[in-house]
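Below you'll find the structure, written out as structure tokens, and then a few comments.
Every protein chain except one is present and positioned as in the full complex.
And then chain A:
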Amino acid sequence: MENLIALLIAAPLLGAAVLLCGGRRLDAVGHWIGTVLAAASFVVGVVLFADMLGKDPENRAMHQFLFSWIPVGGFQADVAFQLDQLSMTFVLLITGVGSLIHVYSIGYMEHDERRRRFFGYLNLFLAAMLLLVLADNYLLLYVGWEGVGLASYLLIGFWQHKPSAATAAKKAFLVNRVGDVGLSIAIMLMFTTFGTFAFGPVLEATGEATEGKLTAIALMLLLAACGKSAQVPLQSWLGDAMEGPTPVSALIHAATMVTAGVYLIVRSADIFNAAPDAQLVTTVVGAVTLLFGAIVGCAKDDIKKALAGSTMSQIGYMVLAAGLGPIGYVFAIMHLVTHGFFKAGLFLGAGSVMHGMNDEVDMRKYGGLRKYMPITFITFGLGYLAIIGFPGLSGFFSKDKIIEAAFAKGGTEGWILGGVALLGAAITAFYMTRVMLMTFFGEERWRNQPSASPAEPDVEPAAEHHGAQGEPHPHESPKVMTVPMIVLAVGSVFAGAFFSIGDRFIHWLEPVTGHAHGNPPIGAAAVTASTVAVMVLGVGLAWLQYGRRPVPVVAPRGSLLTRAARRDLYQDDFNHVVLVRGGEHLTRSLVYVDHTLVDGVVNGTAAGMGGLSGRLRRIQNGYARSYAVSMFGGAAILIAATLLMRAV
């Protein structure tokens, strides 16, 4: 059975190879090849899952050794896989949601002439992501890590003819590199500390290393997680990444890839458990990001960017939970899975709305769409209820557990983290209600509005078939798009309850991550009650502002905070002033030093050598007599030196 593990990766990898190398003759069937191979991977995943369920919970992990990759003395890197409950969870999420989004993309990308390539990239992403979660050592994980980075870059910049997309892709790639450096340093530190970087030996040996080293490794891993999961301070790329096609935003920049950081932290649980300082930093990063993303999400008028802010914020919750240690790991992953359902559903819904609205993304030019797109409205609405934590839906269970665990951390920290998490829940309710109201309720503000498309010179190719003139004609999307949305909506509604009843998810993951029950100081019931209360508060405030009053088509100037949030809390300005300018200054001074000092020394040496050579050359005057004198002198020195050596 364990021999099937490689097949999980092989199927999408084959798809990527065939689609990217196959050329134009595959244009007609390329999307089907990609979708079938993604689905095949999902089927293999389900088979393995069924097999795993039949086993004793403690012995569910499977290993497959493929080949020895870099065997050099003490440095042994293998291509080997490990499939345990944690990996299994990810495999099902990645291949399941991935397959649905493949199906959705068939419709969404129908009119894009580079659709085959798009599916090739999607398959490449699936293969890399599966490699990331299936690797049994950090080095192979790093390969997958870089692979998803590459796929993400290619897909964000898929419409590379748009300068904004090309720039966004570059930005995502560069910011991710910062995190990647963290991961590579962490791997090097592991190797010097433990002499290996395979999961098993490293995690078992954490007791032997000093806390300082473990803290260093954990912080480097956290840096990596920050890059991939868009956590403060490496969060700036995620908003721009929305330049990619919407299915990409749903799959990569909401449901799967951006959660890789959470996977990394939970996978390295033993290291983090032994490094409390690093755990504290992790919780702080998570808490800051969940507020940061939520605030940004409140101010964005672009529906995808609002959702991107939300993604950042929700991953903040997961990182916070992962930083809490054994009381949080399970809930971090549980929220990750439920989030995978509802956020993918929300993005697909947003894509469906854009599809019907001539690719307009400004929510101020939406309104009252529920009549025109009933299926999109219902599925989006269910996702909305799930994310704000409406009792009984997925997000309620997973988010509530994280807030409980944050309080249960204890002490002042517990109160602060719990408070932040609660505040975040309120803001989540606020901005999601805002999105909901602005899009599906209120006046039909798109009437008598020229479509966005003619005004923007950089038209997405997918938009061209809409006859992008005049006011839009909202319409429901085709079945190939709505069916995946319905499936995801079902997941958004029931997944949380399914996981929570009888603590199923806890028992499932406990053998891998460990679990400790946390008791919040004010009681679990009180936390749940206040979570619901702040949710209602957030919804109410949003209704007061966007439901009761008409939404202006042109954004008002807004308060200082609103303006700051619209500019992503000045993150890009900060990066530009501090990093870009600073980098430019550093480069210029280094170039100056290089030109004057380094080149000076080099050229000086060369000139000096040339001069010396010219002078020495003159000794070679062509007269045998002076050669003989030189030999005689040399012999005299040789003899004298030999005698001198003895005398000394």
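Basically, contacts are C-beta pairs under 8 Å (C-beta built on N, C-alpha and C of every residue); 3 or more make two chains touch, one makes a residue touch a chain; residues count from 1.
In the analysis below, contacts and distances are computed from a predicted model.
Novice: Name the omitted chain as UniProt records it, choosing among "Potassium-transporting ATPase potassium-binding subunit", "Amino acid ABC transporter permease", "NADH-quinone oxidoreductase subunit N" or "Metalloprotease TldD".
Specialist: In UniProt, the chain excluded from the picture bears the name "NADH-quinone oxidoreductase subunit N".
Novice: From the list A:Val47, A:Val577, A:Val593 or A:Leu612, which touches the chain that is not on show?
Specialist: Only one listed residue reaches the unshown chain, and that is A:Leu612.
Novice: Residues on chain A that touch the omitted chain in the whole complex?
Specialist: These residues touch the chain not displayed: 606, 609-610, 612-614, 616-617, 619-620, 622, 624, 626-628, 630-635, 637-639, 641-643, 645-646.
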